[in-house]
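Shown here: the complex without one of its protein chains, the others still in place.
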Amino acid sequence: MMKTKSRIEGILAAGGFVVTSECGPPRGADPEVVRRKGELLRGSVDAINVTDNQTSVVRMSSTSACVILKEMGLEPILQMVCRDRNRIALQSDILGAAALGINNVVCLSGDHQKFGDHAAGKNVFDLDSIQLIGTVRLMREEGRFLGGDEMKVRPMLFIGAAENPFADPFEIRARRLGKKVKAGCEFIQTQCIYNLDRFERWMKEVVDLGLAESCGILAGVTPFKSVGMARYMKDKVPGMDVPDELIERMRGVPKEEQAAEGIRICVETIQRLREVPGVRGIHVMAIEWEEKVPEIVKAAGLLPRPA
Amino acid sequence: MRLNYPSNVKIVKVPCTGRVDVLLVLRAFETGVDGVFLAGCLEGECHYLKGNLRARKRVEYLRTLLEEVGLGGGRVEMYNMSAAQGQRFAEVAREMTGRIRELGPSPIRKSMIIDKGGNK
Partner (left out) sequence: MIVGDRKPLEELLGRISPYKKILLLGCNECVTVCAVGGEREVGVLAAELRLALGKDGKEIEIREQTLERQCDHEYIEQVRPFVDDYEAILSMACGAGVQYVAEKYNKPVIPAVNTTFLGVTNEQGYWTERCQGCGSCVLEETGGICPIARCAKSLLNGPCGGSSKGKCEIDRELDCAWQLIIDRLGALGLMDRYDEVISVKDWRTSREGGPRKRVREDLRL
């Protein structure tokens, strides 16, 4: 039986393969930016993550951008980070999101503010991502707040989280996912996967721990726009594992063909990921390159999307 | 050996440059000296193992303090030489005197003269 009206939950329950993507809200109050990105993704994905001040840079609120997508008839996934809000604000925003018709939430700790445009700010981290998962579950399943009081109308959100199979210590990464599932997590979107061998090792552990049955694992991919981007991801982004072969492959093609090569790598990655036992979907993070998502999804043989 | 070195260099004997405390040097500057150099044993040949290495670090720290107060970090220096290198000592004394002469007299002494005798 379906717990929520989430399209992701519906597809997973029907045994289908989920495709999600993401939309970074603008650094300004222009709703057209969100609409344009939403339009680019329409028909190619089942649901769209809206990032929550990602990399600690101030942007339009995730909830507002979700509502804009919802008004377009798209299925938004609300990302929520613990960096900026305490338990009062988080629970309040969960209620608000549900009231506005948002069906999915992804619970995250959030990047440290050091990386953003307000490094001098004070962070909150009243809860961590696992505790936030538990909080949404408590509100939805038991109709209670963290403080213990009961609510009349529960927020019926399908609960997701992120996991980075490439972060250290590797030996606890699958167990950490286990903690998320135990707390109430129903789907996972992973960090961008480039090292497929390592991902497969992690995934085997996840399956062996029995986590893939109760939690839909959506494998994350990000196409390289250029060899420069590939190098940046390898060297500068914490917790990213980009094998040297991929850098070499990108470097091996002329500059003007690198974008196309990046897309090809991404499509091949998706094709291999679809064969990995336990993988229930793909999460395409085409950073400020949303227009390429339909092409990637089509080339990977994932169209048409279920109605 | 009867080596000559500038007569304005006043020697303060210590058992080891490791004995030289930051405060000791600051006090010297407070009394109006223009510069201080430490003549320690050769590195690796300290009788107390690390005295001269510690002294070097303190000289580095003193430099930051002297910069901070506005006297200039160049007024303090660390040199290493063995007890047998009298020639080297005389050379260093001349070198340091030359350097300090270029930096000019310590502004502390100038203001002490104006104050007729000190700031205590």
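Going by the order they are written in, the chains are A and B; count residues from 1 in each one.
FYI, contacts are C-beta pairs under 8 Å (C-beta built on N, C-alpha and C of every residue); 3 or more make two chains touch, one makes a residue touch a chain.
Note that this is a predicted model, so its numbers are computed, not measured.
Listed residues B:9, B:26, B:53 or B:81: the one in touch with the omitted chain is B:26.
Only one of A:15, A:28 or A:169 touches the absent chain when the whole complex is considered: A:169.
Mapped onto chain A, the footprint of the missing chain covers residues 82-83, 87, 109-112, 114-115, 123, 125-131, 134-135, 146, 162-164, 167-169, 171-172, 175-176, 178-179, 182-183, 191, 238-239. On the side of chain B, the interface with the absent chain consists of residues 22-23, 26-27, 29-30, 65-66, 68-71, 106-108, 110-112, 114-115, 119, using the contact rule stated above.
Rule of thumb we're sticking to: only the chains that are shown with their structure count from here on.
Annotation: 63 Å between the Cα-based centres of chain A and chain B.
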